[in-house]
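For this view, one protein chain was removed and the others were kept in their places.
First chain written, first letter: the chains are A, B and C, and each begins at residue 1.
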Amino acid sequence: MSKKLNVGVIGLGRLGSLYARYFQGRISNASLVAVSDILENVAESFAKEHDVPKWYQHHEDLIADQEVDAVVIVTPTSLHKDVSIAAANAGKAIFCEKPLSISIEESLAIKAAVERTGIFYHLGFMRRFDKGYASAKNKIDDGQIGAPIVFKSSSRDPFRPSLEYLDPKHSGGLLTDCGIHDIDLARWLMGEVSSIYSIGGVLAYPEMKEIGDVDNAIATLTFESGALGVIDLSRSGIYGYDIRTEILGTKGTLQIGYLRETPVMVLTKDGVTHDTVPYFMERFGQSYVDQLQNFVDHLLQGKPPSITCDDGIAALRISLAATKSLHEKRPVSLAA
Amino acid sequence: MSKKLNVGVIGLGRLGSLYARYFQGRISNASLVAVSDILENVAESFAKEHDVPKWYQHHEDLIADQEVDAVVIVTPTSLHKDVSIAAANAGKAIFCEKPLSISIEESLAIKAAVERTGIFYHLGFMRRFDKGYASAKNKIDDGQIGAPIVFKSSSRDPFRPSLEYLDPKHSGGLLTDCGIHDIDLARWLMGEVSSIYSIGGVLAYPEMKEIGDVDNAIATLTFESGALGVIDLSRSGIYGYDIRTEILGTKGTLQIGYLRETPVMVLTKDGVTHDTVPYFMERFGQSYVDQLQNFVDHLLQGKPPSITCDDGIAALRISLAATKSLHEKRPVSLAA
Amino acid sequence: MSKKLNVGVIGLGRLGSLYARYFQGRISNASLVAVSDILENVAESFAKEHDVPKWYQHHEDLIADQEVDAVVIVTPTSLHKDVSIAAANAGKAIFCEKPLSISIEESLAIKAAVERTGIFYHLGFMRRFDKGYASAKNKIDDGQIGAPIVFKSSSRDPFRPSLEYLDPKHSGGLLTDCGIHDIDLARWLMGEVSSIYSIGGVLAYPEMKEIGDVDNAIATLTFESGALGVIDLSRSGIYGYDIRTEILGTKGTLQIGYLRETPVMVLTKDGVTHDTVPYFMERFGQSYVDQLQNFVDHLLQGKPPSITCDDGIAALRISLAATKSLHEKRPVSLAA
Partner (left out) sequence: MSKKLNVGVIGLGRLGSLYARYFQGRISNASLVAVSDILENVAESFAKEHDVPKWYQHHEDLIADQEVDAVVIVTPTSLHKDVSIAAANAGKAIFCEKPLSISIEESLAIKAAVERTGIFYHLGFMRRFDKGYASAKNKIDDGQIGAPIVFKSSSRDPFRPSLEYLDPKHSGGLLTDCGIHDIDLARWLMGEVSSIYSIGGVLAYPEMKEIGDVDNAIATLTFESGALGVIDLSRSGIYGYDIRTEILGTKGTLQIGYLRETPVMVLTKDGVTHDTVPYFMERFGQSYVDQLQNFVDHLLQGKPPSITCDDGIAALRISLAATKSLHEKRPVSLAA
């Protein structure tokens, strides 16, 4: 492999086109050499506007390109399996956006391909690269709060995505699509989960009933260590994008997240006011960059990937159990 | 009844002696005329030190005192029933500290006595008189956050009380003793609860196992409105007394509580530091005063009590269901 | 002197009547035995409403009362000299509200009387008893921020008092009436001041020109230690009562004051909002109580007063120099 990593980005949607741009100036030791998108002309237009040397409509062609060292997969989740296995078979290193896939079966198929081919596979869970979460992880490992005993995490979107996007058939539903991040954090910071119980409701957008999903949910978790956890999720955090986590330990507690974008406050007779974080790029933009840099660095330096297939499978098992609990109105065990 | 309310305080423990002192200068239109405590000499010593005109060992004698218009009951919870019924039968107005009693049966007996005698009965839930909670209630009623759809509340003690105090036989256990406040807030701010599910564990103090209670717990609630809720409780909030509540509505969210006692911050190379709230009197001291004042004012002005027997019974039913859920590891319905 | 201090309050204006009430239940080891007010009937009405045993129209009569151990002087500043000297001559302990008097000459006369009679004299500067300022003082003395090198203090009233009150002939003008608190803090926390330079203007209330005072001012100070300081004052802090101080040291900085009254925040699409502190009693109410308690305790326990005549004279000299600088548009030295 060259000293510099030649990257091809597969899927030029909102996040994919951003990742492609990141590789053009913000990620060290990597070059964007190709892009692909199944929609006609999308890859070509993007490449011409942004000076990308090569473009393809079909991911198979990009994967076949000998110049490409690593692929960054940002397609719809339902395509992750086919694209990942094809790339693994071609010996390409893989960065794949979360979630791993839409089912445990497909996830295990990806895992098998990664193990068989021995390629480098990094699953995208960018929150682990956020300064706040990374600092919390260090402080926990450092013993600053003693043994962690309670995990609390909140994820709120500032508005409802399209019903098409939200449809549980594609997204997996609120507890998977939105909750997978909190579940990954729960495992990363606290250890494995042994059971889960969820409640939820259509409380803000009546039209959610059409697609058979809830818009707000709360799930309690018990960890194998005996520790307790709770995750609350909302599609109606109308005041801003609000991601907060707390870990209570025997010696103290850690709180991650602050709900402020601009460093200015207005004080009038009506009180003190500051703005909130509009949406995810304003909160986590740098985390996406840092994660891609970590992918490049670990790959070039021969280090193992920071986040693996197994992390993706474990998180997915939990989010599916949470969804099952929601529907069956009873606690669900995760014991093997 | 005289223009000024003549008050007798029954029970001179930590909170009772404080209440007695409050009636000597901080509560308008009320005078402390008598105190009683079952422990020999306690009432006499207190009365002599603090210039209280009369003192008794037995609450029956204080209740029989014609000069006493209203009794403030701050005895152990297990005596609430007998003292309340005796006072009601004597026609005294009653302020009784929470919880109402230790069982639904005893609570219903109190309620029956109050209804039969027609006396004024105010149950002590002082958080409703905290400026933060009172302001939140007003803002919700005012529609500032639209329809409330998610309730989250946290109560953490900075250390473990004595095992004797904690024994569930007397205290009712964590979900009742500590959680009853959050449950009352849940009902007050969100409406009636339809089901509850609890998890908990002995995570900080192994000796809790001796008395058969947990030291940390999380309970999720569903409200009759369909709204969702979660309460997390801890005996090991080692960093300070931490009471926080959030109500997410369709138009915004409300956060109550800030964890700071002294208005000073130290900024050094190690970061920015401020202190936390040591314990409940530092956080809610004024709420206790405001609640007693509300009791006096409503009584003298012929207004109904702000918090009733029914509130106490409803909260107790929920905390008992929460405890049942904890033990039976399944959701518990509150349907009649 | 009895074990309990018998107190007489002279002057029943806004603060005086509050102090009198404080002595009826919130101050340990003290009793309110008499009040006086020069306005006809004021003392009598107050005493009857609040069960004060004795009342007088003339302070001379209260001072002559053998039962009175200590007087609390809360008259207009222009009367401080006469009342203080009379009380000192009668051997009464004195608590006198700031400022000491309206001129250096009168202040020196009070000091002479106090020294000649040897009575206990405590000058009221309640900010020293605020938890934030007291904590800052301790942290500085403890070396937590190293050597203090820059002092910054801000005092803002939420609205303009009456022109009658503001008239510099009575109030001493903005830099004395309002600034004397910050000046006392500067001396207490940093040491003696060597020179001062002030700028100011009529920027919010044109009618201030009628009485010949400014409504906003900034003064820079140099301390004898070489340290630097700045005080900014405003009558137009329209958003709330805002008192903030910062001390920068060689190892860190201390910030005192937070502009929040109620522990509740509203988060909507328009941002995060909380209220501000309405006025001085909401911010410093407890400091007034704590200062009176300190007066009683030190007097009964034979300790020296916490704040002396000399403190009052030193602060007044600086505020007068600041006013001179404002008018003469040049730095003014405080060298003897």
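By definition in this document, a residue touches a chain if its C-beta (ideal position, glycine included) is under 8 Å from a C-beta of that chain, and two chains touch if they have at least 3 such contacts.
Everything quoted here is computed from the prediction, not taken from an experiment.
> Tell me which of A:P76, A:G191 or A:G252 is the one touching the absent chain.
The one listed residue touching the chain not shown is A:G252.
> Could you tell me which of B:S28, B:N41, B:N89 or B:T273 touches the chain that is not displayed?
Of the listed residues, the one touching the omitted chain is B:T273.
> Which of C:R116, C:K169, C:K251 or C:K303 sits in contact with the chain that's absent?
C:K251
> Taking the full complex into account, find the residue in C:N29, C:S103, C:T222 or C:Q293 that is in contact with the omitted chain.
Going through C:N29, C:S103, C:T222 or C:Q293 one by one, C:T222 is the residue touching the chain not shown.
> If the hidden chain were put back, which residues of subunit A would touch it?
Residues of subunit A in touch with the missing chain: 21, 24-26, 130-133, 135-136, 139, 144-145, 251-258, 260-269.
> For subunit B, which residues reach the chain that was dropped from this view?
Residues 238-240, 259-260, 267-276 of subunit B touch the chain that is not shown.
> Which residue numbers on subunit C touch the omitted chain?
146-147, 149-150, 152, 156, 197, 199-204, 216-218, 220, 222, 226-230, 232, 234, 236-239, 242, 248, 250-253, 329-331
Just so we're on the same page, only the chains that are shown with their structure count from here on.
> Return the chain whose centre of C-alpha atoms lies at maximal distance from the corresponding centre of subunit B.
A
> Could you state the distance in Å from the CA-based centre of subunit B to that of subunit C?
Between these chains, centre-to-centre, one finds 38 Å.
> Quick check: how many Å separate the C-alpha centres of subunit A and subunit C?
Each chain's C-alpha centroid was found; their separation is 57 Å.
> What positions in subunit C touch 2 or more of the other chains?
Expected reply: 260, 267-269.
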